[in-house]
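For this depiction, one protein chain was excluded, whereas all remaining protein chains were kept in their positions.
For clarity, chains are labelled A, B and C in written order, and residue numbers in each chain start from 1.
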Amino acid sequence: MVDFGFGLVPSSRINLDLFDKDKYEELAAVEPDVRICMACGSCTAVCTAGKFSTTSLREAIEDIKNAQPTKALELLKACQLCGKCSMVCPRGINTRHLILSIINTYSIK
Amino acid sequence: MIYEGKQKIWSEYQKEIPDDHYFYVRSCIRQSFFPASEATFLRITREALGKDIFETEHHTTCGGIAYHSDTIPQETVMTIIARQFALMAKYGYENYVCSCITSFGLYCETMETWREFPELEARIRENLWKTCRLEFAKPKFLIHASDLIYKYRNLIAAQAVRKLVNVHTGEPLKVVEHIGCHYSKMFPSKGVGGAEYPYVLVGMVEAWGGEIVDYPERRHCCGFGFRQYFIKGNRGYSVSNTHKKFESMEPFKPDLIITNCPGCPYFLDRWQYVIAESTGKTYGPDGHGIPALTYEEVAGLVMGYDPWDLGLQTHQVGVEPLLDKMGVEYDPTRKYLGKNGKNLGEPLPCACLK
Amino acid sequence: MTPLFHLLAAQAADPEVIDRIPSGYSHFVIPFTIGITFMLCWIGVGCIRLLYAIPQADRLKFWKSLFLPKTIVKNLKDLFGDCLLHVKIWQRKPLLGYMHSAIAFGWFMLIVLGHIEVALFVPARLNVTRGGLFYPIFYRYFVWMNPGHTTLRGSFFFFLMDFFLLYVLSGIALAVFKRFRSIVLGMRHTTKPSFADRVALYSLWMIFPLRLLAESFTADLSGGSFLTVGVNHFWHFLFGDKLWFTPCWWAYSICLGLFFAAMPFSRYMHILTEVLWILLRNAGIQPHHPRKGVAEAEIYACSSCGLCLDACPMNVQKKNLKYSSVYFIRFLRRHNEKKINAIADKCLMCDKCHALCPVGVDAPALRRAQRATVNNALPYDYSYLASAVSSGQPSGHGRVHSRFAAAEYGLGPAAVPETALTESKSPRVLYFAGCMTHLTPRIIKSVDKVFKAAGVDYVFADREGGICCGRPLMLAGRTEAAAVVIEANKKMIEESGCDTLVLSCPICFKVFKEEYHLAGIKVVHYTQFINDLIISGRLPVQKKEQKLVYHDPCELGRGCGVYFEPRAALNQLGTLVKASKEYDESICCGGSLGSLTLDSRDRSKISEASLDSLLANDPETIVTACPLCLKTFSEAVSNVRGRDINVSVKDFAEVVCP
Partner (left out) sequence: MKNNILIIGGGPAGLEASAQLQRMGYNVILIEKSPKLGGHLAKWDRLFPDSVPADEVLGGLLRGSEGVKCFTDTDVRAINRLDKSYNVRLTNGITVLSDAVLVASGFDLFDAVKKEEYGYGIYDQVMTNADLEAYFKTGSDRRIENPGRIGFAHCVGSRDEKSGCRSCSKVCCATAVKQAIEMKQAFPQAEVYCFYMDLRLFGRHYEDLYLKAQKEYGIRFIRGRLAEVSENYDGTLQVKAEDTVAGKPLKVTLDLLVLMAGMRPSASGKAIGDLLEMAVEEDGYFAVRSGIAACQRSPIPGIFLAGAATGPKTLPETLADARAAAMEIDRYLTEIFPDARNYKQLVRERW
């Protein structure tokens, strides 16, 4: 193989064809609230850890639905489970359990 | 795919193309990338069709590459363009035909800008007089050279010695058409067939017996992207663009790519080599690539011109399998001989791309 | 044994009691013997296995505790109080307490007295090889009263035995009655018995009536007192002289055997496990695993009495009964992994079931341990805490706090005491609001007002937002991650140089108090701190015409035992009325962070129940001392449908300094 000093760049495009439906259904079975997020961002706005680190439950849910679970896990690593997000969520999502369930479902065990 | 649906759209994007008396300006880069293409254009239009095509050695670059690389002010580029137009008027022409898509887009853009901002036009008029002592003029018709071949596609088909057909199977060749982004994406009404389903090359292929392949990434850029290519650090993006197109067209197994832009055939051709040599992936059968030709080269082939006279040896992807399919007779020993019979020098063999 | 025998023999030439059946054996004892042997083997093996599963250090601690005078006293007190007399149930529900103690203490006494009788009259039979296992149980079958030789001592025992039998029977009668009308005994919900439970339960119900039957049939032979002899006369009246007593003794033995055989699989295992659990509990050993070691003793000590059913705030909705501690423990016993996790996650961790449990089973701790099995190993990355703590937190030197934007909570510049840190006479006070308090800025504002009014110089540790205290992580079973957060906060606090840490959030308070081990720093809840300010006269207060009710936040009351101080302070401010459930029976507001899966609709039902309790005596203001309770009640009061509630919800500090 020839090294040209440049090469193919991995795409940042979301490819929904890669979405793992079974895994998602597994998550939705333990925490159905994952379905009802409407991406308002309240959780991210109040996040205790978000002040110091890049973390966003809203984004993580989005990443899960966008077939990018690794990104979601990376975002949720900083969570301290303080629960502020659950207090502000307009849809009443059990955010703490959702966070734990995402990590639990998508972490490679 | 519903063909009638496309026809309906094509019928809404028809462009008036004058019959004769054209002022022709060449492309900066095509002359070095595919040097015989423009010569073939002149040969077909002048010799085969008997049209009046005027050329002058006084014309320059349109400034497009510099413009799209953000290295030249807009007023400067507009003044260059005004000078081109002034030359046309000076030699008594009003039908401006350009060989380059970048130029074509830039001319369209400039003329639209002048229309929207007459004060800018006035300033350019002044600039032109101050710098070149030339009278400002605007073409009556602005035409891309492929528009002209499109217009005469049926006349060419009438004179053709062969069709875009696989002589062994009798099947029409599967052709991918790639339109330069600046042809109609900016101003859909300026191109034949509009922006979503351009007809300019489709019309040629259909007239010459080929079959068009419509693949998902048809609209995608070839990967040139000016700054993406010029800066080595960005070339990964350029080649990735091309890669995306090839991945998309691969299942359709095209025999040929036809293009109407200076950069596109170059990148669709050369990046096949880079992809092959850096990843091992080739897109034609048996380790071959997919030949990416200009429309003049394709026209020349159906007209029965010698492939080496058409400059097909300057392509990275070997054209021999295509020539075999079309039943074109060629002398392999002459491939790398110049017009004067002197050896041009042969490229080293590739590891992956045949 | 022999000297006693001789002594007795010497006292009376003609024995009072004659061994009626010389072999000391009859076939009917077989069912009982099998049952009790099986049970004893089971429990023996279980004890060894259990003790083996306890970590070495804990085991050592356990053995040592058995010899410490202080624990010995406590053990004896708890064993009698909890296992036999059921003092804790008596205190709350006297009739229920009577029922439990009647069965437990009554039966215990029957066994003890039975053995004393054997020891006194036929001591040789105590030897296991001579039927010591069953003989004392069926004593009345095997002996014959020597007529005319009955002593006062003998009659005394006859009386005692009949008395306790009657006592037990009264308990059984209540128990049977409770099965059908539990509410009379103060229980709204009772546990649904499992199959083994039913076998043991019906056996238990049958044992004592059968015993009465059996002993009464033989009362004219082996003696008895007011009950058995009385019934015996009745039988003679009915059936004449032909009394077929053997089938009764068989039935009695079978019921006993069945009961003991079913015991290891039923709730009645608690009768024996409780003893071990009390010893382990008093030794101060904590469970590390939801099913192994101490936890095993704990879950087998659960009597499935179902008192936690009514205690659980979730059970305002019947569908949530299945998440109660009693079922959690039942599924733990059954190793039903899926159900265990669902139940463990649902709990609000309000600790009420623990507070009300007659045997002190700490089900919330077991639930935390269960959550840990799922959540503790999940990845986390708190590397950002290093930079978080070093910037934006008070360093203790200079006036870091003056950098903070004081305007954020509408606090004027005066709120930030510029001279606080230098040579102040008053102790340096650090106030940590916590995450949740930042969602209820009125607490922050009021605390500031109070501190200003009392002239307390304080530094606001997390004015710009801090990091979490770690308690929510612990509640979710993420103890390892919690340790990292705790360490970071601890560093910040220790470096601040404060000597008093004031917290307005009970969640923070509990974890700071229990897990931080802040040497030389007094950790107080603001209710305590403000009460002290009032007592010391630093904070002048005026009693107003207002009817207040105080809600005990779970983590503050049951969690940290702070009941007195907030009430003492509120008594200075207005008339404090009672809630229908308060102190350790206070109902969770529903907003608890403890539950991971309870949804918002279920939560609002709990809030309603809690509000109902608080509104029992028509207060004007509900006062609470927890940001979560405050937020939950504030929203719930406005959402209660179909009711005209005219009550305001205020934070403790708001009431102190309106």
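Note that in this section a residue touches a chain if its C-beta (ideal position, glycine included) is under 8 Å from a C-beta of that chain, and two chains touch if they have at least 3 such contacts.
As the structure is a prediction and not an experimental result, all values here were calculated from the model.
The chain not shown here is in contact, across the full complex, with A, B.
Contact with the omitted chain, checked across B:67, B:85, B:136 or B:197, is made by B:197. Touching the missing chain, out of B:35, B:216 or B:304, is residue B:216. Residue positions on subunit B in contact with the hidden chain: 1-2, 5-6, 8-9, 194-197, 214-219, 251-252, in rising order. Within the entire complex, the positions of subunit A that touch the omitted partner chain are 12-17, 19, 21, 28, 32, 35-36, 38-39, 58-59, 62-63, 65-66, 91.
By definition in this document, only the chains that are shown with their structure count from here on.
Because contacts link the chains only in sequence, without closing, their graph is best described as a line.
The pair of chains sharing the greatest count of C-beta contacts is A-C. Mean C-alpha position of subunit A lies 39 Å from that of subunit C.
Interface of subunit B with subunit A (complex): residues 232-237, 239-240, 243-244, 274-275, 277-280, 351. Of all residues in subunit C, those touching subunit A in their complex are 345, 374-375, 378-382, 384-385, 387-388, 435-436, 438-439, 465-468, 470, 472-473, 476, 478, 481, 485, 591, 593, 596-601, 628, 631.
Touching subunit C in their complex are the following residues of subunit A: 31, 33, 46, 48-49, 51-53, 73, 77-84, 86-88, 92, 94, 96-97, 100, 103-104, 107.
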